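As you look at this complex, bear in mind that one protein chain is not there, while each of the others sits in place.
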Amino acid sequence: MAEDHSNVTNHKRTEDKNVQPTLDQPIDRRSFIKWASIGWAAFAAGLAGYGTIILRYLFPNVLFEPKQSFRAGFPKEYTVGEVSENLKDKYGVWIVRDSEKIYALATVCTHLGCTPNWMPNENKYKCPCHGSGFYKNGINFEGPAPRPLERYKISLNDDGEIVIDKTKKFQQEKGEWKDPDSYLMA
Amino acid sequence: MSDSNKKKEMWEKIQKNQIFRAIFRTGGSITTHKQRVLVTLNNVFLHLHPVRLPKHAVKVKYTWCMGGLSFFIFLVLTVTGILLMFYYRPTVEYAYGDIVDLSEQVPLGLMREIHRWSAHLMVITVWLHMFRVFMTGSYKPPREFNWAIGVILLVLTMLMSFTGYLLPWDQLAIWAITVGANMAKATPFIGSAGPGSSLLAIGDVNFVHSASDAGFAMLGGRFVGEGALLRFYVLHCIGLPFVIMLFMIVHFWRVRKDGGISGPT
Partner (left out) sequence: MEQIKDFINIISAPQISFTAIILLFFFIFPPNDLFYKIHRGLRIHKLWTKGGGITIFSFLTIFFIFGITDQNFRMIVTKPDNVPIVALLYLVVFFLWFSLKQAYDNDKRIDEGKGPNEAEDAKQKVLVWPDLVYIELIAMVSVAALLLVWAVALGAPLEEPANPTVSPNPSKAPWYFLGLQEMLVYFDPWIAGVLFPTVIMLGFISIPFLDNNRKGSGYFTFKERKMAISIFLFFWLVLWIFLITTGTFLRGPNWNFFGPFEYWDKHKLVALTNVNLSELFYMVWQNKQLPSNILLREMPGFLLVGAYLGLLPLILAKTLFKKVYERLGPIRYSVFIIFLLIAISLPIKMYLRWGFNIKYLVSIPEFFFNI
(Lines give C-alpha, C1' and ligand atoms only; values in the text may rest on other atoms or scores of the structure.)
Protein backbone atom coordinates (compact mmCIF):
# COMPACT_ATOMS: atom_id res chain seq x y z
CA MET A 1 0.00 0.00 0.00
CA ALA A 2 2.74 2.38 0.92
CA GLU A 3 4.37 1.83 -2.42
CA ASP A 4 1.18 2.56 -4.32
CA HIS A 5 0.70 5.70 -2.39
CA SER A 6 4.12 7.05 -3.25
CA ASN A 7 3.55 6.25 -6.90
CA VAL A 8 0.39 8.24 -6.93
CA THR A 9 2.05 11.25 -5.41
CA ASN A 10 4.91 11.04 -7.84
CA HIS A 11 2.47 10.88 -10.67
CA LYS A 12 0.73 14.00 -9.48
CA ARG A 13 3.96 15.82 -9.14
CA THR A 14 4.95 15.17 -12.78
CA GLU A 15 1.69 16.66 -13.91
CA ASP A 16 2.75 19.88 -12.39
CA LYS A 17 4.53 21.40 -15.37
CA ASN A 18 7.01 23.43 -13.38
CA VAL A 19 8.64 20.38 -11.85
CA GLN A 20 11.00 18.43 -14.09
CA PRO A 21 10.95 14.64 -13.56
CA THR A 22 14.21 13.41 -12.12
CA LEU A 23 16.10 10.34 -13.30
CA ASP A 24 15.46 8.20 -10.27
CA GLN A 25 11.78 8.97 -10.14
CA PRO A 26 9.85 5.71 -10.69
CA ILE A 27 7.61 5.47 -13.73
CA ASP A 28 3.93 5.05 -13.13
CA ARG A 29 3.42 1.33 -12.74
CA ARG A 30 0.20 0.94 -14.71
CA SER A 31 1.37 2.81 -17.78
CA PHE A 32 4.71 1.03 -17.59
CA ILE A 33 3.07 -2.38 -17.74
CA LYS A 34 0.83 -1.24 -20.57
CA TRP A 35 3.63 0.17 -22.71
CA ALA A 36 6.01 -2.62 -21.88
CA SER A 37 3.56 -5.31 -22.93
CA ILE A 38 2.63 -3.48 -26.12
CA GLY A 39 6.31 -2.99 -26.85
CA TRP A 40 7.26 -6.60 -26.25
CA ALA A 41 4.27 -7.94 -28.15
CA ALA A 42 5.13 -5.76 -31.15
CA PHE A 43 8.74 -6.81 -30.94
CA ALA A 44 7.87 -10.50 -30.75
CA ALA A 45 5.41 -10.20 -33.63
CA GLY A 46 7.98 -8.42 -35.76
CA LEU A 47 10.61 -11.00 -34.95
CA ALA A 48 8.25 -13.87 -35.71
CA GLY A 49 7.23 -12.29 -38.99
CA TYR A 50 10.77 -11.70 -40.17
CA GLY A 51 11.79 -15.12 -38.89
CA THR A 52 9.10 -16.80 -40.97
CA ILE A 53 10.03 -14.85 -44.06
CA ILE A 54 13.70 -15.70 -43.68
CA LEU A 55 13.00 -19.35 -42.96
CA ARG A 56 10.71 -19.75 -45.94
CA TYR A 57 13.19 -17.87 -48.11
CA LEU A 58 15.66 -20.73 -47.61
CA PHE A 59 13.36 -23.14 -49.45
CA PRO A 60 12.82 -22.19 -53.11
CA ASN A 61 9.80 -23.51 -55.02
CA VAL A 62 11.74 -24.66 -58.06
CA LEU A 63 14.80 -26.84 -57.97
CA PHE A 64 17.14 -27.22 -60.89
CA GLU A 65 18.39 -30.69 -60.23
CA PRO A 66 19.06 -33.47 -62.76
CA LYS A 67 16.21 -35.58 -64.07
CA GLN A 68 15.17 -38.29 -61.68
CA SER A 69 13.95 -41.00 -64.06
CA PHE A 70 15.86 -42.76 -66.81
CA ARG A 71 16.04 -45.88 -68.98
CA ALA A 72 18.45 -48.65 -68.05
CA GLY A 73 18.54 -51.02 -71.01
CA PHE A 74 16.86 -54.41 -71.41
CA PRO A 75 16.65 -57.09 -68.71
CA LYS A 76 18.69 -59.52 -70.81
CA GLU A 77 21.68 -57.20 -70.58
CA TYR A 78 22.05 -58.09 -66.92
CA THR A 79 23.69 -61.34 -65.84
CA VAL A 80 22.15 -63.39 -63.09
CA GLY A 81 24.05 -63.07 -59.83
CA GLU A 82 25.97 -59.97 -60.79
CA VAL A 83 25.98 -56.33 -59.72
CA SER A 84 26.03 -53.94 -62.65
CA GLU A 85 28.02 -50.79 -62.02
CA ASN A 86 27.42 -49.28 -65.47
CA LEU A 87 24.94 -46.68 -64.26
CA LYS A 88 26.65 -45.91 -60.97
CA ASP A 89 28.61 -42.89 -62.17
CA LYS A 90 25.83 -41.35 -64.20
CA TYR A 91 22.71 -42.04 -62.16
CA GLY A 92 23.87 -43.40 -58.82
CA VAL A 93 22.30 -46.86 -58.99
CA TRP A 94 23.44 -50.45 -58.96
CA ILE A 95 21.30 -52.83 -60.98
CA VAL A 96 21.34 -56.21 -59.28
CA ARG A 97 19.94 -59.37 -60.82
CA ASP A 98 19.52 -62.47 -58.73
CA SER A 99 17.93 -65.77 -59.71
CA GLU A 100 14.41 -64.34 -59.77
CA LYS A 101 14.43 -60.55 -59.48
CA ILE A 102 16.03 -57.42 -60.85
CA TYR A 103 16.19 -54.38 -58.59
CA ALA A 104 17.85 -50.98 -58.46
CA LEU A 105 19.86 -50.16 -55.34
CA ALA A 106 20.68 -46.57 -54.42
CA THR A 107 24.44 -45.97 -54.19
CA VAL A 108 23.90 -43.85 -51.10
CA CYS A 109 25.09 -45.17 -47.79
CA THR A 110 22.28 -44.99 -45.23
CA HIS A 111 24.75 -43.81 -42.63
CA LEU A 112 25.89 -40.44 -43.94
CA GLY A 113 25.38 -40.51 -47.67
CA CYS A 114 28.81 -41.49 -48.97
CA THR A 115 29.02 -43.74 -52.01
CA PRO A 116 29.97 -47.30 -51.08
CA ASN A 117 32.13 -49.41 -53.39
CA TRP A 118 31.07 -52.80 -54.74
CA MET A 119 33.78 -55.31 -53.90
CA PRO A 120 33.15 -58.40 -56.04
CA ASN A 121 35.78 -60.50 -54.26
CA GLU A 122 34.31 -59.96 -50.83
CA ASN A 123 30.78 -59.99 -52.23
CA LYS A 124 29.74 -56.83 -50.42
CA TYR A 125 29.31 -53.09 -50.71
CA LYS A 126 31.74 -51.29 -48.45
CA CYS A 127 31.42 -47.63 -47.54
CA PRO A 128 34.76 -45.76 -47.39
CA CYS A 129 33.58 -43.09 -44.98
CA HIS A 130 32.80 -45.04 -41.83
CA GLY A 131 33.18 -48.64 -42.86
CA SER A 132 29.56 -49.73 -43.22
CA GLY A 133 29.12 -52.99 -45.13
CA PHE A 134 26.10 -54.28 -47.04
CA TYR A 135 25.34 -57.64 -48.59
CA LYS A 136 24.69 -57.87 -52.30
CA ASN A 137 20.96 -57.42 -51.77
CA GLY A 138 21.54 -54.21 -49.82
CA ILE A 139 21.04 -55.49 -46.28
CA ASN A 140 23.46 -53.90 -43.82
CA PHE A 141 25.57 -56.23 -41.74
CA GLU A 142 28.59 -54.32 -40.45
CA GLY A 143 29.68 -50.87 -39.45
CA PRO A 144 27.49 -47.98 -38.38
CA ALA A 145 24.84 -47.96 -41.13
CA PRO A 146 21.52 -48.16 -39.30
CA ARG A 147 19.43 -49.66 -42.11
CA PRO A 148 19.70 -51.35 -45.52
CA LEU A 149 20.35 -49.49 -48.76
CA GLU A 150 17.27 -48.04 -50.42
CA ARG A 151 15.78 -49.41 -53.64
CA TYR A 152 14.28 -47.29 -56.41
CA LYS A 153 11.10 -47.83 -58.34
CA ILE A 154 11.79 -50.09 -61.32
CA SER A 155 9.45 -50.97 -64.19
CA LEU A 156 9.34 -51.90 -67.89
CA ASN A 157 8.16 -49.47 -70.53
CA ASP A 158 6.22 -50.41 -73.67
CA ASP A 159 9.40 -51.35 -75.54
CA GLY A 160 10.38 -53.78 -72.78
CA GLU A 161 13.13 -51.51 -71.54
CA ILE A 162 13.85 -51.01 -67.86
CA VAL A 163 12.85 -47.61 -66.45
CA ILE A 164 14.08 -46.48 -63.06
CA ASP A 165 12.37 -43.69 -61.17
CA LYS A 166 14.49 -42.23 -58.40
CA THR A 167 11.72 -40.13 -56.89
CA LYS A 168 10.13 -43.23 -55.35
CA LYS A 169 12.15 -45.09 -52.75
CA PHE A 170 11.55 -48.38 -51.00
CA GLN A 171 12.94 -49.09 -47.55
CA GLN A 172 13.36 -52.63 -46.32
CA GLU A 173 12.82 -51.86 -42.63
CA LYS A 174 9.37 -50.53 -43.46
CA GLY A 175 8.55 -53.73 -45.35
CA GLU A 176 8.46 -51.86 -48.66
CA TRP A 177 10.66 -54.28 -50.57
CA LYS A 178 7.63 -56.52 -50.92
CA ASP A 179 6.01 -53.79 -53.03
CA PRO A 180 5.84 -55.05 -56.66
CA ASP A 181 7.12 -51.63 -57.86
CA SER A 182 10.42 -52.22 -56.12
CA TYR A 183 11.57 -55.13 -58.30
CA LEU A 184 11.13 -56.79 -61.69
CA MET A 185 10.46 -60.47 -62.05
CA ALA A 186 12.96 -61.78 -64.54
CA MET B 1 81.09 14.64 -35.56
CA SER B 2 79.14 16.69 -38.03
CA ASP B 3 77.57 13.52 -39.40
CA SER B 4 75.72 12.53 -36.25
CA ASN B 5 74.78 16.14 -35.62
CA LYS B 6 73.32 16.36 -39.06
CA LYS B 7 71.23 13.27 -38.46
CA LYS B 8 69.97 14.69 -35.20
CA GLU B 9 69.07 17.97 -36.85
CA MET B 10 67.28 16.16 -39.62
CA TRP B 11 65.28 14.08 -37.14
CA GLU B 12 64.27 17.17 -35.20
CA LYS B 13 63.22 18.86 -38.41
CA ILE B 14 61.05 15.93 -39.36
CA GLN B 15 59.39 15.91 -35.98
CA LYS B 16 58.46 19.55 -36.28
CA ASN B 17 57.01 19.01 -39.73
CA GLN B 18 53.26 19.66 -39.90
CA ILE B 19 52.43 16.35 -41.62
CA PHE B 20 54.42 14.33 -39.09
CA ARG B 21 52.73 16.05 -36.18
CA ALA B 22 49.35 15.56 -37.76
CA ILE B 23 49.87 11.82 -37.84
CA PHE B 24 51.89 11.13 -34.71
CA ARG B 25 50.21 13.18 -32.04
CA THR B 26 52.51 12.01 -29.29
CA GLY B 27 55.60 13.02 -31.22
CA GLY B 28 58.53 11.09 -32.58
CA SER B 29 60.81 10.36 -29.66
CA ILE B 30 58.95 8.84 -26.78
CA THR B 31 61.08 9.09 -23.71
CA THR B 32 59.04 10.25 -20.77
CA HIS B 33 56.56 8.22 -18.76
CA LYS B 34 53.81 10.63 -19.76
CA GLN B 35 54.54 10.17 -23.47
CA ARG B 36 54.41 6.40 -23.14
CA VAL B 37 51.02 6.64 -21.52
CA LEU B 38 49.85 9.00 -24.26
CA VAL B 39 50.89 6.62 -27.05
CA THR B 40 48.42 4.04 -25.78
CA LEU B 41 45.70 6.57 -25.10
CA ASN B 42 46.02 8.35 -28.45
CA ASN B 43 45.98 5.24 -30.60
CA VAL B 44 42.63 3.65 -31.32
CA PHE B 45 44.11 0.18 -31.81
CA LEU B 46 46.40 0.24 -28.78
CA HIS B 47 43.43 1.55 -26.87
CA LEU B 48 42.19 -2.04 -26.82
CA HIS B 49 44.70 -2.38 -24.01
CA PRO B 50 44.73 -0.59 -20.72
CA VAL B 51 47.63 1.82 -20.24
CA ARG B 52 49.19 -0.06 -17.40
CA LEU B 53 49.26 -3.78 -16.71
CA PRO B 54 50.50 -5.98 -13.88
CA LYS B 55 53.75 -7.54 -15.01
CA HIS B 56 52.55 -11.17 -15.12
CA ALA B 57 50.02 -10.15 -17.77
CA VAL B 58 52.63 -9.31 -20.38
CA LYS B 59 54.71 -12.42 -19.78
CA VAL B 60 54.54 -14.99 -22.57
CA LYS B 61 54.73 -17.81 -20.05
CA TYR B 62 51.38 -16.68 -18.69
CA THR B 63 49.46 -15.65 -21.82
CA TRP B 64 51.18 -17.80 -24.47
CA CYS B 65 50.09 -14.96 -26.83
CA MET B 66 47.44 -17.31 -28.16
CA GLY B 67 44.44 -14.99 -27.96
CA GLY B 68 46.26 -12.16 -29.68
CA LEU B 69 47.67 -14.49 -32.31
CA SER B 70 44.22 -15.89 -33.05
CA PHE B 71 43.05 -12.35 -33.78
CA PHE B 72 46.14 -11.64 -35.89
CA ILE B 73 45.62 -14.80 -37.92
CA PHE B 74 41.99 -13.83 -38.37
CA LEU B 75 43.22 -10.57 -39.92
CA VAL B 76 45.62 -12.49 -42.19
CA LEU B 77 42.71 -14.68 -43.25
CA THR B 78 40.58 -11.63 -43.98
CA VAL B 79 43.23 -10.04 -46.20
CA THR B 80 44.12 -13.22 -48.10
CA GLY B 81 40.45 -14.15 -48.33
CA ILE B 82 39.55 -10.84 -49.95
CA LEU B 83 42.39 -11.31 -52.44
CA LEU B 84 41.20 -14.81 -53.26
CA MET B 85 37.74 -13.45 -53.99
CA PHE B 86 39.20 -11.47 -56.91
CA TYR B 87 39.75 -14.65 -58.91
CA TYR B 88 37.30 -17.17 -57.52
CA ARG B 89 33.80 -17.70 -58.94
CA PRO B 90 31.49 -19.84 -56.79
CA THR B 91 29.85 -21.96 -59.46
CA VAL B 92 30.17 -25.65 -60.14
CA GLU B 93 31.44 -24.86 -63.61
CA TYR B 94 34.26 -22.48 -62.65
CA ALA B 95 35.16 -23.10 -59.02
CA TYR B 96 37.68 -25.92 -59.46
CA GLY B 97 39.35 -24.32 -62.48
CA ASP B 98 39.67 -21.00 -60.71
CA ILE B 99 41.43 -22.72 -57.83
CA VAL B 100 43.84 -24.42 -60.24
CA ASP B 101 44.46 -21.07 -61.95
CA LEU B 102 45.22 -19.45 -58.61
CA SER B 103 48.44 -21.41 -58.35
CA GLU B 104 49.20 -21.68 -62.07
CA GLN B 105 48.17 -18.38 -63.64
CA VAL B 106 48.59 -15.85 -60.85
CA PRO B 107 52.15 -14.62 -60.25
CA LEU B 108 53.43 -15.52 -56.77
CA GLY B 109 50.16 -17.32 -56.21
CA LEU B 110 50.71 -18.13 -52.57
CA MET B 111 47.48 -16.58 -51.35
CA ARG B 112 45.60 -19.87 -51.22
CA GLU B 113 48.46 -21.56 -49.38
CA ILE B 114 48.67 -18.79 -46.80
CA HIS B 115 44.89 -18.79 -46.45
CA ARG B 116 44.65 -22.52 -45.95
CA TRP B 117 47.54 -22.89 -43.53
CA SER B 118 46.37 -19.84 -41.60
CA ALA B 119 42.96 -21.44 -41.27
CA HIS B 120 44.50 -24.59 -39.83
CA LEU B 121 46.71 -22.53 -37.56
CA MET B 122 43.81 -20.43 -36.31
CA VAL B 123 41.92 -23.52 -35.20
CA ILE B 124 45.03 -24.61 -33.28
CA THR B 125 45.69 -21.21 -31.69
CA VAL B 126 42.04 -20.87 -30.64
CA TRP B 127 42.15 -24.29 -29.00
CA LEU B 128 45.39 -23.48 -27.22
CA HIS B 129 44.01 -20.11 -26.10
CA MET B 130 41.05 -21.92 -24.57
CA PHE B 131 43.40 -24.43 -22.99
CA ARG B 132 45.46 -21.66 -21.40
CA VAL B 133 42.36 -19.85 -20.14
CA PHE B 134 41.21 -23.09 -18.55
CA MET B 135 44.55 -23.91 -16.97
CA THR B 136 44.83 -20.49 -15.35
CA GLY B 137 41.24 -20.68 -14.12
CA SER B 138 40.48 -17.47 -15.96
CA TYR B 139 36.87 -18.50 -16.63
CA LYS B 140 36.03 -18.09 -12.96
CA PRO B 141 33.89 -15.17 -11.79
CA PRO B 142 33.62 -12.46 -12.98
CA ARG B 143 34.63 -13.85 -16.39
CA GLU B 144 31.96 -16.57 -16.87
CA PHE B 145 30.16 -14.68 -19.61
CA ASN B 146 33.30 -14.02 -21.60
CA TRP B 147 34.18 -17.72 -21.43
CA ALA B 148 30.80 -18.47 -23.00
CA ILE B 149 31.47 -15.92 -25.74
CA GLY B 150 34.83 -17.59 -26.25
CA VAL B 151 33.21 -21.02 -26.68
CA ILE B 152 30.88 -19.54 -29.30
CA LEU B 153 33.88 -17.99 -31.07
CA LEU B 154 35.55 -21.40 -31.08
CA VAL B 155 32.50 -22.96 -32.71
CA LEU B 156 32.32 -20.10 -35.22
CA THR B 157 36.00 -20.57 -36.08
CA MET B 158 35.38 -24.20 -36.92
CA LEU B 159 32.25 -23.30 -38.91
CA MET B 160 34.26 -20.74 -40.88
CA SER B 161 36.79 -23.40 -41.66
CA PHE B 162 34.09 -25.93 -42.51
CA THR B 163 32.29 -23.63 -44.97
CA GLY B 164 35.62 -22.77 -46.59
CA TYR B 165 36.29 -26.46 -47.07
CA LEU B 166 33.69 -26.78 -49.84
CA LEU B 167 34.90 -23.91 -51.99
CA PRO B 168 37.77 -25.63 -53.92
CA TRP B 169 35.10 -28.04 -55.16
CA ASP B 170 37.36 -31.06 -55.17
CA GLN B 171 36.67 -34.56 -53.90
CA LEU B 172 37.84 -33.71 -50.38
CA ALA B 173 35.42 -30.78 -50.35
CA ILE B 174 32.17 -32.33 -51.43
CA TRP B 175 32.51 -35.49 -49.40
CA ALA B 176 33.37 -33.71 -46.19
CA ILE B 177 30.35 -31.47 -46.72
CA THR B 178 28.13 -34.39 -47.77
CA VAL B 179 28.89 -36.08 -44.47
CA GLY B 180 28.26 -32.83 -42.60
CA ALA B 181 24.99 -32.16 -44.40
CA ASN B 182 23.76 -35.67 -43.72
CA MET B 183 24.36 -35.07 -40.06
CA ALA B 184 22.10 -32.02 -40.35
CA LYS B 185 19.51 -34.24 -42.00
CA ALA B 186 19.68 -36.49 -38.94
CA THR B 187 18.70 -33.66 -36.58
CA PRO B 188 15.80 -34.77 -34.40
CA PHE B 189 12.42 -33.54 -35.72
CA ILE B 190 13.70 -30.99 -38.26
CA GLY B 191 15.87 -33.38 -40.27
CA SER B 192 14.27 -35.73 -42.76
CA ALA B 193 16.41 -38.67 -41.62
CA GLY B 194 16.29 -37.73 -37.95
CA PRO B 195 14.29 -39.33 -35.16
CA GLY B 196 10.79 -37.95 -34.80
CA SER B 197 10.58 -36.31 -38.22
CA SER B 198 8.05 -38.88 -39.45
CA LEU B 199 5.81 -37.94 -36.53
CA LEU B 200 5.38 -34.44 -37.94
CA ALA B 201 2.85 -35.48 -40.52
CA ILE B 202 -0.86 -35.27 -41.12
CA GLY B 203 -2.03 -38.48 -42.72
CA ASP B 204 0.18 -39.09 -45.70
CA VAL B 205 1.54 -35.57 -45.91
CA ASN B 206 5.01 -35.35 -44.42
CA PHE B 207 6.03 -31.87 -43.39
CA VAL B 208 9.66 -32.73 -42.95
CA HIS B 209 11.00 -34.37 -46.08
CA SER B 210 14.22 -34.16 -48.08
CA ALA B 211 13.23 -30.81 -49.64
CA SER B 212 12.05 -29.12 -46.46
CA ASP B 213 14.47 -30.04 -43.70
CA ALA B 214 17.55 -28.71 -41.95
CA GLY B 215 19.85 -30.34 -44.48
CA PHE B 216 18.05 -28.62 -47.34
CA ALA B 217 18.25 -25.23 -45.64
CA MET B 218 21.99 -25.73 -45.35
CA LEU B 219 22.58 -26.98 -48.91
CA GLY B 220 19.87 -25.24 -50.89
CA GLY B 221 19.25 -28.57 -52.59
CA ARG B 222 18.84 -32.24 -51.86
CA PHE B 223 22.52 -32.91 -52.30
CA VAL B 224 25.77 -30.96 -52.44
CA GLY B 225 25.50 -28.99 -55.69
CA GLU B 226 25.25 -25.50 -57.13
CA GLY B 227 23.02 -24.24 -54.33
CA ALA B 228 25.30 -25.53 -51.60
CA LEU B 229 28.39 -23.99 -53.18
CA LEU B 230 26.77 -20.56 -53.34
CA ARG B 231 25.31 -20.74 -49.84
CA PHE B 232 28.62 -21.84 -48.34
CA TYR B 233 30.47 -19.15 -50.28
CA VAL B 234 28.20 -16.40 -48.99
CA LEU B 235 28.35 -17.72 -45.44
CA HIS B 236 32.11 -18.11 -45.60
CA CYS B 237 32.82 -14.67 -47.04
CA ILE B 238 30.13 -12.49 -45.47
CA GLY B 239 27.72 -14.21 -43.10
CA LEU B 240 30.04 -15.89 -40.63
CA PRO B 241 32.78 -13.22 -40.66
CA PHE B 242 30.11 -10.69 -39.74
CA VAL B 243 28.88 -12.80 -36.84
CA ILE B 244 32.38 -13.67 -35.68
CA MET B 245 33.33 -9.97 -35.71
CA LEU B 246 30.34 -9.12 -33.52
CA PHE B 247 31.31 -11.76 -31.01
CA MET B 248 34.96 -10.68 -31.10
CA ILE B 249 33.98 -7.11 -30.30
CA VAL B 250 31.99 -8.32 -27.32
CA HIS B 251 34.85 -10.65 -26.31
CA PHE B 252 37.49 -7.91 -26.33
CA TRP B 253 35.20 -5.43 -24.65
CA ARG B 254 34.38 -7.88 -21.90
CA VAL B 255 38.07 -8.64 -21.28
CA ARG B 256 38.48 -5.00 -20.32
CA LYS B 257 35.16 -4.66 -18.49
CA ASP B 258 35.70 -7.82 -16.45
CA GLY B 259 38.82 -6.28 -14.98
CA GLY B 260 41.41 -6.89 -17.67
CA ILE B 261 43.38 -10.08 -18.08
CA SER B 262 42.99 -12.49 -15.21
CA GLY B 263 45.52 -12.61 -12.44
CA PRO B 264 46.01 -13.66 -8.85
CA THR B 265 44.04 -11.54 -6.43
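Every chain is named by a letter (A and B) in the order it is written, and numbering of its residues begins at 1.
To be clear about the criterion, a contact is a pair of C-beta atoms (placed from the backbone, for glycine too) under 8 Å apart; a residue touches a chain by one contact, two chains touch by 3 or more.
Treat the numbers as computed from the prediction; the structure is a model and nothing was measured.
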In the full complex, displayed partners of the excluded chain: A, B
Residue numbers in subunit B that touch the chain omitted from display: 30, 33, 36-37, 39-40, 46, 49-62, 64-65, 68-69, 72-73, 76, 92, 96, 99-100, 103, 110, 112-118, 120-121, 123-124, 128, 131-132, 134-141, 143-144, 147-148, 151-152, 154-155, 158, 161-162, 165, 168-176, 179-180, 182-188, 191, 193-199, 223-225, 262-265
Touching residues (missing chain, whole complex) on subunit A: 88-90, 92, 107, 111-112, 114-117, 119, 121-122, 126-131, 133, 141-144, 146-147, 173-174
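Everything below uses one rule, namely that only the chains that are shown with their structure count from here on.
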Chain centre separation in whole Å, for subunit B relative to subunit A (CA means): 30
Interface residues, subunit B side, partner subunit A - complex: 175, 178-179, 181-183, 185, 211-212, 216-217, 220-223, 225-226
Sites on subunit A touched by subunit B in the complex: 55, 58-60, 63-65, 111-114, 129
